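One protein chain omitted, others in place.
Each chain gets a letter, A, B and C, in the order it is written, and its residues are counted from 1.
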Amino acid sequence: MIQATLFQLDNYGPWTTTPAPRREMDLQTLQSRLYADVASAVGRHDGYAFYTRGDNVVAFTGGMDREDHRALQRTVRNRYPVTLSAGVGGGATPLDAVADATERLQAAGSAQDADRTEVLSGDPVDANEEFHVAHYDVVDATGRYTDSRDAFGAYLTVSRVYAAVAEKLYREDDALAFFVGGDNVIAVCPPLSRSTYREHVDAVAEETGVELRVGVGAGTRAVAAGSTAKEALELAREDEVSVVCGGEVAAEART
Amino acid sequence: MIQATLFQLDNYGPWTTTPAPRREMDLQTLQSRLYADVASAVGRHDGYAFYTRGDNVVAFTGGMDREDHRALQRTVRNRYPVTLSAGVGGGATPLDAVADATERLQAAGSAQDADRTEVLSGDPVDANEEFHVAHYDVVDATGRYTDSRDAFGAYLTVSRVYAAVAEKLYREDDALAFFVGGDNVIAVCPPLSRSTYREHVDAVAEETGVELRVGVGAGTRAVAAGSTAKEALELAREDEVSVVCGGEVAAEART
Amino acid sequence: MIQATLFQLDNYGPWTTTPAPRREMDLQTLQSRLYADVASAVGRHDGYAFYTRGDNVVAFTGGMDREDHRALQRTVRNRYPVTLSAGVGGGATPLDAVADATERLQAAGSAQDADRTEVLSGDPVDANEEFHVAHYDVVDATGRYTDSRDAFGAYLTVSRVYAAVAEKLYREDDALAFFVGGDNVIAVCPPLSRSTYREHVDAVAEETGVELRVGVGAGTRAVAAGSTAKEALELAREDEVSVVCGGEVAAEART
Partner (left out) sequence: MIQATLFQLDNYGPWTTTPAPRREMDLQTLQSRLYADVASAVGRHDGYAFYTRGDNVVAFTGGMDREDHRALQRTVRNRYPVTLSAGVGGGATPLDAVADATERLQAAGSAQDADRTEVLSGDPVDANEEFHVAHYDVVDATGRYTDSRDAFGAYLTVSRVYAAVAEKLYREDDALAFFVGGDNVIAVCPPLSRSTYREHVDAVAEETGVELRVGVGAGTRAVAAGSTAKEALELAREDEVSVVCGGEVAAEART
């Protein structure tokens, strides 16, 4: 199984407007710092956490046990004016795992239930399922977009590309893609073939006019798979090819 | 004129892979903390800064002079392993202002020019143009999405809604919309009529099936306009209407 | 007058043990981050803030008005699980200013009064009094202590030196000295003569066996005086002398 955690701020919406709407830059500062602490803690356990909605953070947490989750909840409580609940779940695909984690948390009460505080719902699983991390970037993003378009236009372009690849992976492959800044998208996928990655890149190019490149790595932990993916992406850049599968994925692909 | 600043990390892409690809959660932590510092500094000057691509942060900075920008660049240099350049510009609309700020920075060199470090390009303008801040959220987002969909599906839905409203505002109105977490979108707009906001909300509902609500405020500084917008959104929520214009916008709308 | 602010966490002691004693490293993380935010905000207004007891932070805040203090209190409330009160006062000497700021805050209630929350007591003053900042370090601290003693012994030695110089300045000169890390002590002083600084350095050497060096700067704002002091200290290091007065202080000293 693949293990996922959904971290959710407790009753956050109401807090942001009580007793009066709080200043937006204060909220952005709070959300960013809190996510940085979650990312840092999950990263230390060789997992990946993605900002997504800020008050809902999706993470792949294979190897983090209940006590590790409790420790993170405790540090949030001791550092921030808000508290954190978590649902832990597992599944055969990244989507199944996140869906399971979500259901565990939903079963414990609504995100805006004033009485649901610091819930830890669900249980860690035996996270020995191999999955892929696919790390995408845009070919010559600096030359074609950052250095030549207005900054918002460049951002919208990157957003459109992200949306295109994310929808495709979600619907066809039970894979979850996240925008991670710059021109980078990271997808957590079930094992997919090299040709599937290539077809997606081609389809996105046709749909948006933007050329992607992707490096793929495999592993039972996000960091291991993700590091291989990053190295594969470097090779893709050097060799000017659109898909490079690294490590074990490459070995399988050869056979 | 409206004043905008494009903050850009210097040569950041290459840094993230030198000498070898850095761990993703370390990069996410760095980007989030650095953005929190930028948001915090811009907020102190009554402006708004938006994460956008993380290595490119778009901000509305009316009232921040060159020295204020320099102070922020200095604190980044003294706290982080990377440096920050900035382009400052102005325009009659939010888009014009951001486009001008972008050009100022592009004129000083590429984002991946190893010799372009801590540039401050362009000049503050007389920022006395009134603009709107429109603060959107999703009607019953918690009940309909957060508490009932899988967390990634709920995120994708919110992303689609953001994309729909952002494209519309960008193409038709020279207005720039940013996803700010949860189910919230903040748009910086030229003065638009109440019916324009309503038409957008209707069009988004038709396109995505998701119902938005929006509060609008006006001002020459993002914080003032944004605070009015937040209060107007609270009224929209209470009164179950789709558009509420607050403060001066309301007065104009009545006439 | 010189303006000082005493920042004090509200009812912090009881919070640290409610409902049960909180983990010490969580408390240290909270205190350090919160102090970093205070130092950062005060620094932006050209002031200096010193950690001292962590739950009580002493700052020289000439130029910060009530609104600036309110903004800092607001950001703390929006980012941390604790709130911040402040007393603002003025005096002819650094000690008088801090004593006045303290009294203002004490008049508003006890540090452990559960009802005293986010008080802002006292008023900014016309902060145009010139004062000195004296920046001390230990001659060859690296060679004599850091590289040759055990780390705790080296720390105790630096602490002893700090205590010696702080007591002398406090009792004889109404000047307040703060340990700022490494082998550095910064004192905020009324204008003192070069020979006074030299006598203190000699007395500390006799009392503790440790040789200090000091650079002195003058100004009506901590940053200006402090920067001159740092440059003067660099000169003292290069020229191997024990006291260097920079900027205007030097000019006065020549006459």
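Just so it is clear, contacts are C-beta pairs under 8 Å (C-beta built on N, C-alpha and C of every residue); 3 or more make two chains touch, one makes a residue touch a chain.
This structure is a prediction, so every number in the text was calculated from the model and none was measured.
For the options C:Asp55, C:Asp68 or C:Glu129, the residue in contact with the chain missing from this view is C:Asp55. Considering B:Arg22, B:Arg149, B:Arg198 or B:Arg237, the position touching the chain not shown turns out to be B:Arg22 (whole complex). In the full complex, chain B makes contact with the omitted chain through residues 22-23, 26-27, 29-30, 33, 74-75, 77-81.
As for the chain not pictured, it touches chain A at residues 40-41, 44, 71, 75.
Although one chain is not displayed, its contacts with chain C can still be listed: residues 6, 8, 12-13, 16-17, 20-21, 23-29, 31-33, 35-36, 39-40, 42-44, 47-49, 51-56, 58, 95, 98-99, 101-103, 106, 110-112, 142-143, 146-156, 158-160, 163, 166-167, 170, 176, 180-183, 186, 223, 226-227, 230-231, 233-234.
Basically, only the chains that are shown with their structure count from here on.
Per-chain Cα centroids separate chain A from chain C by 43 Å. The distance from the centre of chain A to the centre of chain B, each centre being the mean of the chain's C-alpha atoms, comes to 22 Å. Counting partner chains per residue, chain A has residues 23, 26-27, 29, 33 touching two or more of them.
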